[in-house]
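Take this structure first; my questions come after.
For this depiction, one protein chain was excluded, whereas all remaining protein chains were kept in their positions.
The letters A and B name the chains in turn, as written, and every chain counts its residues from 1.
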Amino acid sequence: MQGNELVDLLEPVEFIAIAAIVLFLAYLALEHRDIVYAVFSFGIMASLVAGFFLLLEAPFIAGMQIAVYTGGISVLIIFGVLLLPRAQDTTLEAFEGPSKRRVGLLVSIFAVVFAAALALLYEWPAPAGWDTGIPQQRVDLAQSLEQLAVWLWGEHGIYVQMIALVMVTALVGAIAVLKMEKAERMNPESKDYGIGSSNDGGDETPVVDGPEEPEDEQEEVAE
Amino acid sequence: MIPLSWYLTFSFMMIGLGAYGMAVKRNLIRVLIGAEIMANGVTVALVALSLYMETFTFTGQALVILVISVAAAHTALAMVLMLMYNSRYGTVDLGRPGIQEEMQSE
Partner (left out) sequence: MDFIPVLIWALLGVVLVVVMLLASWVLRPHVLQNSEKLSSYECGEEPIGPARIAYPYNYFIYTILFVVVDVMGAFLWLLASSSLRLDIPVVWQTLIFVVIIMLGINFVMRTLPQTTLDGKETLELYQERKEARAHSTGHSGGH
């Protein structure tokens, strides 16, 4: 931060480059026809958002974004796509109807207009000296992790225990839902639609280790 | 230094893209990706606001840590519920569970 012009120009150029790439990747994640590529571009987008946190002088948030979003959440979604081959059906990408498409376009146009109004019309607070090119250093980066740890672990330790309970809740909820799914497969309720409705629906259930294995021996016993 | 309005513009564009995805898409996984894109926009806005306030505190950054952790938990649960939806209705098409029956009857 010597205040020369090249360094001043560097931050806006970085911001615009990262923002353009992130918005393009987010658009790809929503619109790419192959959902596997869409999920991969979501993962790359999540790791590029960490660049914004580095620009905003929050290195720990950037690290956590890469560790949890790129390393955890995108892997979860990729695994989900692996387990749900029906999600790769490209006929799902067609719009449900013209009215829904119009609602979506209205939402996105409203977002762009509102964002432009926010940027141009409202007087946002700014730290002293951001427009003179000599910004005041707001965060001592060497002390950032220390102070964040004091805030989170030292003064507000109950939040950490809350996160532990939320994580345990996610695990137990996942196990409970999978047990419900197994119970439903054992005793399927008769319904108007779905696997309980037709007798050949059982062949469509995406379980490869299910009734495949003991089929041969059972045939022999029956004959 | 970059003005705050740039960050808020970017985060609002992300939230708009996510809302578009959640409003329009039929594939459940796309809807989840839209929700995650919205969460990313919100985290950028929170960190930017916490840096640009008059007196700097770590509240925004700590809030973002909690948001990211809860996002991991809710993505896990949403994916498991999607597996349940698939095994019950035989599709991941949102809002039209009877679509297979319609296709068979046609």
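Here is the rule we use: a contact is a pair of C-beta atoms (placed from the backbone, for glycine too) under 8 Å apart; a residue touches a chain by one contact, two chains touch by 3 or more.
In this text, all values refer to a predicted model and were calculated from it rather than measured experimentally.
For the chain that is not shown, the touched chains among those present are A, B, taking the whole complex. When the omitted chain is restored, the residue from A:Leu48, A:Leu92, A:Ala115 or A:Leu148 that touches it is A:Leu148. Summary of contacts with the chain left out: across B:Asn27, B:Thr43 or B:Ser69, the touching residue is B:Ser69.
In the full complex, the hidden chain is touched by subunit B at residues 65, 68-69, 72, 75-76, 79-80, 83, 87. In the full complex, subunit A makes contact with the omitted chain through residues 36, 60, 63-64, 67-68, 71-73, 75-76, 79-80, 82-85, 88, 145-146, 148-150, 152-154, 157, 160-161, 163-165, 167-168, 170-172, 174-175, 178-179, 181-182, 185-186, 199, 202, 206-211, 213-215, 218, 222.
By definition in this document, only the chains that are shown with their structure count from here on.
Against subunit A, in their complex, subunit B makes its touches with residues 1-10, 12-21, 23-30, 32-34, 36-37, 40, 43-44, 47-48, 51-54, 56-59, 61-62, 64-66, 68-77, 79-84, 86-93, 95-98, 100-101, 104.
The residues of subunit A lying in touch with subunit B in their complex are 11-12, 15, 19, 22-23, 26-27, 29-30, 35, 38-39, 42, 45-46, 49, 52-53, 55-58, 60-61, 64-65, 68-69, 72-73, 76-77, 79-81, 83-84, 86-87, 92-96, 100-101, 103-105, 107-108, 110-112, 114-116, 118-120, 122, 124-127, 129-131, 135, 138-139, 147-148, 151-152, 156, 159, 162-163, 166-167, 169-171, 173-174, 177-178, 180-181, 184-185, 192-195, 197-198, 201, 204-206.
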